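With one protein chain withheld, the remaining protein chains of the complex are depicted in position.
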Amino acid sequence: MSELVVKNVTKRFGGLTAVNDVSFSVKSGEILGLIGPNGAGKTTLFSCLTGFHRPDAGSVVFEGRDIAGWSPNNICSIGIARTFQVVQILQGMTVLENVQVGAFLRYPGAAAARDKAIKVLEKVGMSKRAPVKAVNLTLPEKKRLEVAMCLATDPKVLMLDESMAGLTPTEIQEATSMLRQLREDGLALIVVEHVMEAIMPISDRIMVLDSGAKIAEGTPREIASNERVISAYLGDKYVKRCKV
Amino acid sequence: MANNKRFIYTLLIVLGIAIVLPLVLKARFQQHILVLVMLYAVLGEAWNIMAGYAGMVSIGQAAFFGIGAYVSTILFVKFQVNPWIGFIAAGLVTAAFATVIGLPFSRLRGRYFAIGTIALGQMIKVVFENWPWVGGATGMIIDMKKGSFWNFQFHASKTGYYYIALGMLVFVVVYIYIMERSKMGFYFKAIRENEDVATGLGVNKTKYKLLAIAISAGITGMCGTILAQYQLYVEPAYMFDHTISVTIALIAVFGGSGNIIGPILGSVILMPISELTRAWMGSSGSGIDLMIYGVFIVLMCVFEPDGLMGIARKAGRRLEARREKEVAA
Amino acid sequence: MKKNSLVVRMVLALMMVAVLFVPMMGSAAPATIKIGTIYPLTGANATTGADCMSGVEMALDIINNSYDIDFPFAKTVGIPNLGGAKLELVVGDSRGDATVGMAETERIITESKVCAFFGGYQSGVVKTTSMAAERLQIPYVLSDATSPTLTERGFQWFFRVIPHDGIQAKNALEMVNDIEKKEKVDLKKLAILWENTEWGASVAVELRKWAAHYGYKLVADISYVYKATDVSAEVLKLKAANPDIIVHAAYVSDAILFTQTMKAMKVAPKVFIGMAGYLDPNYVGTVGADAENIFVRGVYGLDLAVSKPYVAKINELYKKKYGRDMSPNAARSFTAPFVIADAINRAKSTKPEDIRKALLETNMPASALITAYDGVKFDPVTHDNTLAKSLYLQIQGGKLRVVWPFNLAAVPYSYPFAWGK
Partner (left out) sequence: MILQLLTGGVLLGCVYGLVSMGLSLIYGVMGIVNFAHGALVMLAMYVSYWLNTYVSLDPVIGTPIIALIMFGFGMILYKLVIKRVLKGPFLARMLVTFGLSIFFINMAQFLWSPDYRNIQGAISKGTFMLGSVFIELPKLVASVGSLIVAALIYWFLRKTKTGLAIQAISIDRSAASLMGINLEKLNAIAFGIGIACAGAAGSLLASYYYIFPDVGTMFGLVALVAVALGGFGSTEGALIGAILIGIIETLGGFYIGPEYKYALIFLSYVLIVIVRPKGLMGWGAD
């Protein structure tokens, strides 16, 4: 049972405060949805938690260690993985090889890493695409591959940055069921998503960022009715849809 | 897996040919070309580790090459150390040097790195030119000893140098073959493809970049020793010559980079062309030989940017298609 | 499956190489006596290489054909003692590169079966070309590279006709000494300026040694990167030192650049001595009047015709062929084929070992040379020419005139140095 505890994280770029004093926590077997308008600081927050940015203030504690300011590879090796908003994969390598790179973290032997990679591809339903060069995949496939690469590192916390953007309703169905499966496997998930149909039903809690600051946190139902959130971000049409 | 086996058999056959070759081509100039082909194949492979696999394009390999040449020469001339020990020392010292230099360099990306390596090559050259202890611009002469394997000198025939270079090549190819399939090879490629993704997946990019630079430099340095022993003379102007750096990169890219066979093919084709055109036309002093060389490179880049291996792959695909047709028919 | 094509490709590649090798297989039977040479025919020194080659070609022409000149091998055809066998020249291009130089030398020696070798021009290149000849046991006669280290290696097959940098540096300061005495002036401040290459560095070493010996004060000791794009920093440094005497060791491209920049910055020593690059016909051709009154180290000058009438005749032939006067560089290179021809003639053999023995016994008089040497006689240990001597020329009216030693001078020197308008 591990928990990621974020306290008062702040990140500034020059005069702009991209993340302003954000605190939250997420633990195993939980999905935390992270929403907010464009430029709210969601991606920057991810980058602060995974070492791509060094927070200017605050702490990020995971399994008793403050990992704020660690390098991305060290953060990955203690079990925190992320995907990118703009899909980032190893274009010139095959799907299997992409996943193998992730697998090598826990399985240094070539054969073991390969087995692990094959297993992960099965899990995300991409076995058939294994020998294809990543550059030739469709965008949804690339997004799924990115998730697979993260999973291959056996993460305890997984951060997904708009992995469902551009998917068809059926594909969203598949994706959400995969996320539920991962939650059952004991992962802590932080999911940034614009597709409300996807995120509302699966999230245990939702946190809302606006202009870098956390403006609300609560169950999907609470968030959907939160005045401040509605005015800041959701707008009327979403409110209607979400009031199930 | 069957493919792998066939690949290894092919390599073994080629190795067999390579072993027999100097027994057939006995003329000194032919053997000179053979030595150069082997030497540059190794240099191309070393470049390949760093640039082809790990994505750090270097146009300053001459820095490592020259340092290696100087290490063994200094040991031999100043301390009477056997060149074979110098050979190993050259690899180690060059790798150590590359690690130190690589630390700041690994921050540079893409063409900034490439130009940084050009700068490095020029700087090291100037250092050696102005270092009186190693003879400055005058360089150092290696005393001629009795030609023998032990002395790392061969006078009557060049086959000794050839087989040493061939040995290096076999070693490097086997190493790359294993590396390609191991964690290190995957990590190198991941860094080449996308540094952010790689670090996000737990790859310590600084460590692996330094590893790639050090291994590449070490091998290149050892090649430097071979050339120093080959011409029994080291001088900054030649050992750190920018042309060496360019030729190494050209060979690897010409053959196809990021690929175990590419640099070998590149060297096998490009070195004889360069040497033979000079032998045939060079005495006119007209520059025609180098014009041909230049055209060759331009044509290759224009029509087959993936190098000779690109052609090979296409031909392979065509062959496969034809066979499938035959099977269908 | 695609790997399969690899076999095909490999075999094809190997075949391609094999095809390239084929024309080299056969080599013709020696109807003539083949001698090999190498010069930088491409690259930054290509112009000098071409100049040297024209001297060599002239020499071969005189040896192989009959001319009415009172000079060895001129009246006869070929090598008299070998039934008039003609010399055939096999030429290689070093590209100014040591590795290429070595390979070309080896190729020429083994493929064309030459019995003797000469040339090289750049000392750095000669280090490996002479090494190749030593390994293959072929006599090598050097008449155009001057680094002292070349003859310090104890080679058995290597002979040098030209005075090395030590003698040339000594001569330079001797000349300055003579000028001081004659002009009743006291020149103390010496600046040496040298390109940071094998040759430049060894000139600098010798100059420092002899400057100390003759009591000159070294006010500037400046080395610079060969083939510079701009030399204002170097020249400003020179200007700050304000020397009486400047000695500059440079190949032609830097000689041009320095002359122009020094003039622009009005750096004018009393005595300006240039080496190597300053001899190149391209130098005077390019800088024109700015070259006036610069002293140039040399071993040859057209003025030698005063004491050696055949010099004028040979120059006439040369002029007919190349449309310009023979340059000192061409004259230097001109000498080696004669030394080789002389040795072959006495050896009555084309066996390398016989030629080597004959070379050791060489004793050519001054009248068999167009250069200023007192003759050619090799030191039994170093194989340097014990009778070698250098001249100093001065550029006057666009021509190189012999001005030192005074007994050989054709015209009086002009002093002090000043830039023209």
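Lettered A, B and C in written order, each chain numbered from 1.
The definition used in the following text is that contacts are C-beta pairs under 8 Å (C-beta built on N, C-alpha and C of every residue); 3 or more make two chains touch, one makes a residue touch a chain.
Computed from a prediction, not measured in an experiment: that's the story for all the values here.
In the full assembly, the chain not pictured is in contact with B, C, by the touch criterion defined above.
In the complete complex, the hidden chain is touched by one of B:246, B:273 or B:315, namely B:246. The chain omitted from view is touched by exactly one of B:8, B:24, B:291 or B:321, namely B:291.
By the touch rule set out above, chain C reaches the unshown chain at residues 42-44, 46-47, 49-50, 196, 222-225, 227-234, 236-237, 240, 252-253, 256-257, 260-261, 264-266, 282-283, 285-288.
By the touch rule set out above, chain B reaches the unshown chain at residues 51, 57, 104-105, 107-112, 114-116, 118-120, 122-123, 126-127, 129-130, 242, 246, 249-250, 253-254, 257, 285-291, 293-298, 300-303, 305-306.
Convention: only the chains that are shown with their structure count from here on.
Touching chain A and chain B at once is no chain at all.
Highest inter-chain contact count (C-beta pairs) belongs to B-C. Taking the mean of all protein C-alpha atoms as the reference point, the chain centroid lying nearest to it belongs to B.
For chain C, the chain whose average C-alpha position is most distant is A. Between chain A and chain B the centroid-to-centroid distance comes to 43 Å (mean Cα coordinates, whole Å).
Our note on geometry: chain B versus chain C, Cα centroid distance of 35 Å, whole angstroms.
Contact with two or more other chains is made by no residue of chain A. The touching residues of chain C, counted against chain B in their complex, run 1-10, 13-14, 16-17, 20-21, 23-25, 39, 41-42, 46, 49-50, 53, 90-93, 95, 97-100, 102-104, 106-107, 109-111, 124, 127-128, 131, 134-136, 147, 149, 153, 196-198, 200-202, 223, 225-226. Touching chain B in their complex are the following residues of chain A: 50-52, 71-74, 76-77, 81-82, 84, 88-93, 97, 100-102, 104-105, 108, 110, 113, 149-150, 152-153. Every residue of chain B that touches chain A in the complex is listed here, in rising order: 181-183, 186-187, 189-190, 192-194, 196-205.
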